[in-house]
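Got a structure for you, written out below as structure tokens; questions coming shortly.
Note that one protein chain is taken out, while the other chains of the complex remain in position.
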Amino acid sequence: MFAQQIFNGLSIGMAYALVAVGYSLVFGILRLINFSHGSVYAFGAMMTLFFVSTRIGIIPAIIVSALLSGIVAALVNKWTLEPLRLKNSSKIASLITTIGVSNVIQNMLIIVFGSQREAFPAFMDFGSVTIGNSLVIKSSQIVVFVVGLILLLVLTIIVNKTKFGLSMKAVQQNMRAASLMGIENNRVITITFFLGGVTAAIGGALLGGYYQIAYPMMGAMLGLKAFAASVLGGIGVLYGSVIGGLIVGVIESLAATYLGGTYRDLVAFLILIIVLIIRPNGIFGKKTTEKV
Amino acid sequence: MKMNKKKSIKFTSLTSKLLIASLVLFVLAFPFLGFSSYIIRIAVMIMVYCMLALGLNILTGCTGQVSLGNAGFYAIGAYCAGILATKFNAGFMVCLIVAMIVTAISGLIIGIPTLRLKGSYLSIVTLGFGEIVRLILLNWEALTNGPLGVRNIPKPSFFGLTLTLNNGGMYFQAVILLSLIALVCYLVMKSKYGRTFNAIKEDELAANMMGINCAFYKTLAFVLSATISGIAGCFYAYVITYIEPNMFNFDTSIMILSIVILGGMGSIRGMLLGSLILVSFPEVFRFLNEYRFVIYGIALVVLMRYRPQGILGGRSSKPYPLPKALRERVDSLNSDVGSYE
Partner (left out) sequence: MMKKLSRIFSVCIVCSMLLVIGGCSKTAAKTTIKIAVAGPMTGDNSEYGIGFKNAVELMIKQWNAKGGVLKNQIELVVYDDKNSPEEGANVGQKIASDKSIIGVIGHFSSGVTMTATPTYQDNKIILIAPSASHPDFTKQGNFIFRNNAVISTEAKEVIDLAVNYHKAKKIGILAIKTDWGTSTKNVIVQIIKDQYAAKGIEVVDVEEVVEGSDDYTPNITKMKQAGVDTIIGACMYATLAPFTKQYKLVDPSINIVGFSNAYTQNLLNLGGKSVEGLTFPVIFFSQSTEANVASFVTEYKAAYNSVPSSLTAQAYDSVGILLTAIKQVGSLDRDKIRDAVAGITYAGVTGSTTFNATRDAVKPFNKVIIKDGQFTKLAY
């Protein structure tokens, strides 16, 4: 049973990792916790469901909803956060704004789609593999893993090997210097949000398919736990989010097994707090020195 | 010209005194003016949220530590009162004192480990704390009845007289508690402690360099904030007579923070105004039922965009007007809540 629980945890963890990556991207560049990320995730899943009902097929539906979610995330940045940056507002203002946006998106989803859980098409169920005599691995788990790793790879390539990734890092390090170097800060930031939205939507579609369930509130708790995962791994570091997610998933699964199902959520938050107190930069985060 | 100015100052002072006096009279006479018990209840809730906002104000508005988990202190205060009142038949004052002590200790518990954290990281830890409190309350069934909550909390009674919402007793209890808390906040903010908190908010590093023991003052801010929230929680348990863990979740913390932001950080009058608006808003706009939360979210976004210092925040509290150029500089500094990570 232990091995199975570990494996269950790894699957849950990959889910967190997919969402955590989005937090990482935005925090890395703006040092801002984007609370609306969880609601964009739910938006992505609900949109996929909507497009599936228009019979264009599941993969096209995912692509369309990913693009839409990316656009929504980019608009959130352009309309609400950018003006705040221009005015040199405080960080709390941006934080509160993202919370407000999250409220708006989530409740608009409830108004349009209703709060009930909807069945998500099981497009990843091809059966399961049994290893040894007790470890069962479902095909959907394998798909989630593989897609998650591919996504991570793509993002890492974008960040490290492309010119755009270079400009992202420049904006991360010093916004003023970056703009002096000819980088359009706002464009870079908007595209980062777009990428975050796309990953969130893909995560939403994958997890929707994994659990075969989608509903407007699905981003709330998951968003918080994914945030814990990204902090654990070192916020701002992409592969850290994945490792963090996996660790949170496994610990949560073990907690559910040995402590009882309702202690799952508690564990994620405890991890968050302990990590932040002992090692605020996370496992892979870089220590930043504050210049006076 | 000079005569006019003098006259207008005198006029202002007398009129403002009259306004304040009539406001006070209105507040005192409120429960007897024939409003329905629904309205009195709303008024009491406004006062409870004002107390919570004052508590958060000390931490966030004055000291710049943005806390997203004050619902945790609120919950601890409420549960202390609920459990003591139902299981041990303790009186109101006993519950209040125990609630204050327990929440003060919890303020220490969260304040000390987070001394090294700044900005967003601190906020997230407080968020985690708030959720952990809620989850512990949900799971520790032996003490808190878990999801069943604590029911039938009796009304407080003093010297044989039971206070309820209907006889105006709880209303005046709320007024007294709120006034005391507001007075304490006012005194703290005017004292050297308040100035130290503000210094930490503006620039912690500089404050450190000036010889201020930031660790002590930050922890003090947490303890004060926790205690005040605990008092509000204790009273709230009596108002509502049934508490369960899901009443003290992240949304509640955000509501309290929104009141602080809306009213204006660091301003006591702002807290009252903020809670007045944010508590009565959903009641007045009940017909917009479905869209209530959407409008609430939009309001937050718009507020942050166009008036981030809140309605009454960012105002110089000096008795003489500053020259225009200097005033603009101070305002632009005030609107920025400290340097953040």
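As written, the chains take the letters A and B, and residue 1 is the first residue of each chain.
Here is the rule we go by: a residue touches a chain if its C-beta (ideal position, glycine included) is under 8 Å from a C-beta of that chain, and two chains touch if they have at least 3 such contacts.
A quick note: this is a predicted structure, and the numbers were derived from the prediction, not measured.
J.: Kindly state which of the options A:50, A:145, A:211 or A:239 is in contact with the chain not pictured.
T.: The single option touching the absent chain is A:211.
J.: One chain is left out of this view; which of B:16, B:179 or B:213 touches it in the full complex?
T.: Among B:16, B:179 or B:213, only B:16 touches the chain that is not shown.
J.: Touching the left-out chain: which of A:136, A:157 or A:177?
T.: Residue touching the absent chain, from the options given: A:136.
J.: Which residue from B:91, B:149 or B:168 sits in contact with the chain not drawn here?
T.: The one listed residue touching the chain not shown is B:149.
J.: So which bits of chain B touch the chain we can't see?
T.: 12, 15-16, 19-20, 23, 35-39, 41-42, 45, 138, 141, 146-149, 151, 240-244, 246-247, 269, 273, 276-277, 280, 283-284, 286, 289-290, 292-293, 312, 315
J.: By the contact criterion defined above, which parts of chain A meet the unshown chain? Give residue numbers in ascending order.
T.: Spelled out for chain A, the touching residues are 1, 4-5, 8-9, 11-12, 107, 110, 114-119, 128, 136, 138, 207, 211-213, 215, 217-218, 221, 253-254, 256-257, 260-262, 264-265.
As a working rule, only the chains that are shown with their structure count from here on.
J.: How far is the middle of chain A from the middle of chain B, if each middle is the mean of its Cα atoms, in Å?
T.: Computed value for the inter-centroid distance: 33 Å.
J.: Using the touch rule from the top, collect the residues of chain B that touch chain A in their complex.
T.: Those residues of chain B that touch chain A are 60, 66, 113-114, 116-117, 119-121, 123-125, 127-129, 131-132, 135-136, 138-139, 205, 250, 254, 257-258, 261, 290-291, 293-294, 296-301, 304-305, 308, 335-338, 340-341.
J.: Show which residues of chain A lie in contact with chain B when the two form their complex.
T.: That would be residues 27, 31-33, 80, 83-84, 88-97, 99-104, 106-108, 111, 224, 227-228, 231, 260, 262-263, 265-266, 269-270, 272-273, 276-277, 280, 290, 292 of chain A.
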